[in-house]
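Removed from the display is one protein chain of the complex; every other protein chain stays in position.
Chains here go by letter, A, B and C, matching the order in which they are written, and residues are numbered from 1 within each.
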Amino acid sequence: MEQKNNQPVKYDLNFAREIYSLENGSYIKQCMQCGMCAISCATREIMDYSPRRLFNLIKLGKKDEVLEANTMWQCTSCCTCKARCPRGIPIIDVMHDLKKYAIQNGYSDDPRAAFYKAFWAEVASRGKVFEGGVTARYYLIRGLDELKKAFAMKDVGLNMLRHKRMPLLPPKKVKGLGNLKKIIRKAQELERKEAGR
Amino acid sequence: MKYSFYPGCSMEATAQANLKSIEAVAGALDLHLEEIPDWNCCGATVASGVVGDFTQQVMTARNLAIAEPKGYDVVVGCSSCYLSLAVTNKRFKEDEHFKALANEALAAGGLKYDGSLRVRQFLEVVINDAGFDRVKEKVKRPLTGLKVAGYVGCQTVRAIPYEFDDPEYPVQMDKLMEALGATAVDFPMKARCCGSSNAIAATDIVVDSALKIFQSAAGGGAQVIVTPCPMCQLNLDAYQQRVNQLHGTNFNIPVLFFTQLMAVAFDLPEDARALNYCIVSPYEALAAYGVGK
Amino acid sequence: MEKKIAVYICTGCGIGDALDIDALSKVATGEYKVSICKTDGFLCGKDGVELIKKDIEGEGVNTIVIAGCSSRVNYDVFDFGPDKIVERTNLREQVAWCHPAGDEDTQMLAEDYLRMSLAKLKNVNLPEPYQVDDFSKAILVVGGGFTGLNAALESARAGYQTILVEKEAALGGYVGKMYKQVPLKAPFTELEENSIPALIKAVEEAGVKVYTSATIEKTAGAPGMFDVTINQNGSTVQERVGAIVLATGARPYDPGKLGHLGFGQYENVITQAMFEEMAAAGKLEAGKVAFIQCAGSRDKEHLPYCSAACCIESIKQALYVKENNPEANVYIYYKDIRSNGQYEHFYKKAQQEGVIFIKGDVTAITENDGTLTIEADDHTMGTKSEADEFDLVVLANGMVPAAAFGEMLDAAPAQDEAAAAADEPKVSVAPIIKSNMLNLEYRQGPELPSLKYGFPDSHYICFPYETRRTGIYAAGVVRAPMDMLSALEDATGAALKAIQCVEATARGQALHPRSGDMSYPEFNMTRCTQCKRCTEECPFGAINEDEKANPLPNPTRCRRCGTCMGACPERIISFKNYSVPMIGNMVKAIEVPEEIEEKPRILVFACENDAIPALDMAGINRLEYNPWVRIIPVRCLGSLNLIWINDAMARGFDGVLLMGCKHGDDYQCHFMKGSELAEYRLSKISETLNRLGLESERVRATTVNIMDYDKIPAMLDEFAKELEELGPNPMKDFQ
Partner (left out) sequence: MANKSILVVGGGISGLTAAVEAAEVGYEVFIVEKNPYLGGRVTQINQYFPKLCPPNCGLEINFQRIKKNPKINFFTLAEVESISGQEGNFDVTVKVNPRYVNENCTGCNKCAEVCPVERSNAFNYGLDKTKAIYLPHEFAFPMKYVIDDQACKGAECGKCAGACEYNAIDLGMQAKTIKLNVGAIVWATGWNPYDANKLSYYGFGRYNNVITNVMMERLAAVNGPTKGKIVRPSDGKEIKSVAFIQCAGSRDENHLKACSSVCCLASLKQATYVREQYPDAEICIYYIDIRARGKYEDFFTKVQEEANITLIKGKAGEVKEDPSTGELIVIAEDQIAQKVIEKKFDLVVLATGMAPTTAEVKIPAEMDYDEDGFVVSGAQTPGIYAAGCVKNPLDVASAVRDATATALKAIQSTVRGQQ
């Protein structure tokens, strides 16, 4: 971690407590700093901090560093770290919590934050995911610049189209969508209640 | 044997070949799949990042709640869906507090789940319920000489580690390929991540992961890659050309669902094999096994 | 006992193929006039054993020579009862399996070994156990803390009269003052109630005789008959006990030396012990607490060792804080968390409760507005770090054994001075610290010798209760740094050893490593010159001295190594079955060919604990070695008497090799100093040898451990080659 002006980093437990209170946050406390996760990660080479270091930053109380880090966004939920963690920390689930926390707290510059939001909007509106829909929503959030970048990938998309891999029409909505929405609303309400517990 | 079947969203879109071949192979092996009526998206590994694990798991549980009255094992053909369903199911079985809370939410939609079902992957059902012997019986065109890289991917074996295979160096799908007469090649990357949903928002990750996987498969001399996972299949298939462009490589390894290769070996009709969905053409590699355009 | 000797030569396992058995038999029947000498192709078989038994019954044979395999095997087959003497001549492992068959040299070797056995028997008698009437089987436990209470309880529960002496007015020691204790059982996550009150009750109920406010003024005597003078509040009582468990505990490392961590400077920097007292008094209101591990321990400037218990003790104390106030902020600064074994669960438990662990070195502690600030290098973040507003900083200040406090005695000053003056090697002596715990009336000092850092520990891995003062067993943290779970086991183990000691002593038997041995050294005092060598060199302090420096042996302290026998220049110390003349006769029985025959002879004195098994292993692995060697097993090289070297050189041996155990810091000698003493003695005669025109290189000591068997052939060949270069022993011609 960068040290500003060689000043000692000051521990601050308040941020840590907030993170520890997330759905899977309390598991982070069990981290014994072995570093297994750092190696297990499929995207470790491009992560700002390994999960171990991220957990350490949380312990130190470095809120901005933690929430601005790309660590949780690089997580592909491949489960390797979770399967290996000697302390049984469900790291991918912790990463889900951190993504959610980052989005809620306005740390959503990472393109994946947009993708996640797009994905959820799609699920929430039909009960199923339609790639075309997710993609459209994603570019809507990210703006035109991103679309230009995407243009470079157009051959991929075209290839998919050619092999019937990208239907242009969305699938049928879930019939019980109303009930599903009710369930989701209730779940979110209960989850908020639990967190405040 | 009857099963409740959860196809998942991809089977209606990018992975129709998966659905077609699973249904055909299941039929051939006397595994009766009944689609869960009006199933909804499991939320994959993405929804939790927006709404949290609890909401995502409750959403997933709706499917289990619908399936529960039948009492059949729930079979899943997608790794990501399997992760969601299996983990949710495990929580219902092990965490009473969660179960009560989740049922409170489900009740809002008039549903309830007791946690009585087993959630299984189609790959595991083929191996454990149908068995290698029955598979061998059904083989009409042994895939003798075909070198296959069995790309199990990540979530298949790690959703519930050691459930039916080693979470990092799985061997069961290789054995299945051997049962078809093919040769499973040494493939160290067989359970590494393909980059997953970063295909849209961080393509670099997918390209980079795919490169390593192709290198590993090619290193073992693989002619085709098979996988049980729609996300893996899509990333490796759709991005292969892109990998070649960006890295100056010339990989030309068709990527099939393992069920497609089973359909070939069982000599099932083209609609079951669904090879026309492949972006990297498999026809040359499989020419010797009765496959033509 | 009138010896009726019979010799049985086994021809199985290749012995018959290797040797001329008739010629060998003639050694017995001709040279040694043994009337019964029989051969059998399978002596350890039913018929072979029957053959011997028939002679025992029919011919009155009571002294049996088995010329066949090593005594390491078939010990049970050739056991004919305690009233028979059995001598094993090793023709298999040491002859047939490591020397060429049918060779003249091999035959000479076998014949010599048979001669040696027969010559040896002249001085072998059946031992008679040392027993007196008023042996006590009572167990004394010194120290009434956690370890002492447990040792006393376990001893009493096994049915032994037990006496417990505690210097404080109340029992309980360090643990007694604790608020709660670390878990001692699965799941190893829950704090346990302090066990001391229940222990005290149990000790009373078990009938242990307890002296509090009492110290040991004097411990006289020996195992089975220790006479202990106990001073209780100024008046003295005497108790006779059979064995002693020393459980005097440890003291926290002096926090006054930890000024760099703010102790003494800031009121709220305290020790683990002080925190226990605060917790016991219910003062746990501190909202932010830091624990600093290795405060003194693992520090060359303070305690170089790890104090073993502090990590889990601090985890426990951190949990006190969390238990009292889950919102409290608790930090533990550590080097390595040493929650060994199942205490890993305890570590995890503390983490789950929210205790923050920081791997780092504390660099400064300062006080601002009544709270403390800690600066540290955080190793896993690679940063300097700071945390402030601590209400309390607890130093895990480690432990120092009670045995380490007191004046250090130099056990053998006279010898040291003499050695220094002569610029000769000297034998290292374990320091004894006058810690006023046992006040032993031993010539070698009043307390147990310390091994390192003042801990009177055992040096052995396989035998952790090995003690250099027979019948006295240290247990708990006085012996070595340990946690409570280990101390509990240690207390029980030491109680067993004490019980074993009183039982073996009553039977007249030696303790480990020669357990069961009933021989003991007897002194022919008329020839004693009061040279003090035996009293100084005994590794177990078994021999006291009277005011005229006459040795006063204590057979029940003795471990039968024979070091005294080896030390005695007048050769007045003998065992019934092991003596200077016995080995001397073996040396003399070996035929030394004349120079012209060009068959040199090398005499090897080999320690029977490691070197002899290693030589057997060379045989089992069919490793061929030099045929000039003749091997004599000794109990320990410490029993090597220089007269044997004289005899050997005078007989015309070309060289003598001593094979003993490794010495130095990691010594392997089972009697501590045997091989070292042998080398020391050798160094004393080199000048004499040179003066006689005998190169001192002809006599050499080497160390052989049990796994060195593969090196033995080369070792012997090399020595033989060097001797060849020196030429034959000039004394040969004087034969």
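Criterion: contacts are C-beta pairs under 8 Å (C-beta built on N, C-alpha and C of every residue); 3 or more make two chains touch, one makes a residue touch a chain.
Just so we're clear, the structure is a prediction, and the values are computed from it rather than from any experiment.
Considering the intact complex, the chain excluded from display touches A, B, C.
Screening C:Glu154, C:Glu276 or C:Glu447 against the full complex identifies C:Glu154 as the residue touching the chain left out. Residue C:Asp336 is the one among C:Glu59, C:Asp336 or C:Glu718 that touches the chain not shown.
If you put the hidden chain back, the residue from B:Glu104, B:Glu168 or B:Asp267 that touches it is B:Glu168.
The chain not shown here is touched by just one of A:Val9, A:Met32 or A:Cys75, and that residue is A:Met32. On the side of subunit A, the interface with the absent chain consists of residues 1, 32-36, 38-40, 44-45, 50, 52-53, 83-88, using the contact rule stated above. Although one chain is not displayed, subunit B still touches it through residues 161, 166-169, 188.
Where subunit C meets the omitted chain, the residues involved are 12-14, 41-42, 44-45, 69, 72-73, 75-76, 154, 157-159, 185-188, 297-298, 304-308, 336-345, 359, 379-382, 452-453, 455, 457, 459-465, 480-482, 485-486, 489-493, 495-497, 499-500, 503-504, 507, 511-513, 515-516, 609-610, 613, 617, 620-621, 662, 666, 668, 670, 705-707, 709-710.
Throughout what follows, only the chains that are shown with their structure count from here on.
Contacts between chains trace an open chain of neighbours here, each touching only the next in line.
Put simply, the C-alpha centre of subunit A and that of subunit C have 62 angstrom between them. Centre-to-centre spacing of subunit A and subunit B amounts to 23 Å, using the average Cα coordinate of each chain. By the touch criterion stated above, subunit C contacts subunit A in their complex at residues 329, 331, 337, 347-348, 351-352, 354, 356-357, 359, 375, 378, 380-388. Taken in their complex, subunit A has these residues touching subunit C: 1, 3, 6-11, 13, 16, 20, 26, 29-33, 52-53, 56-57, 59-60, 87. Listed in rising order, the residues of subunit A touching subunit B in the complex are 23-24, 42-43, 46, 72-74, 76-80, 82-83, 92-93, 95-97, 99-100, 103, 111-112, 114-117, 119-120, 123, 127-131, 134-135, 138, 153, 155-156, 159-160, 162-167, 171, 174-176, 179-180, 182-188, 190-191, 194.
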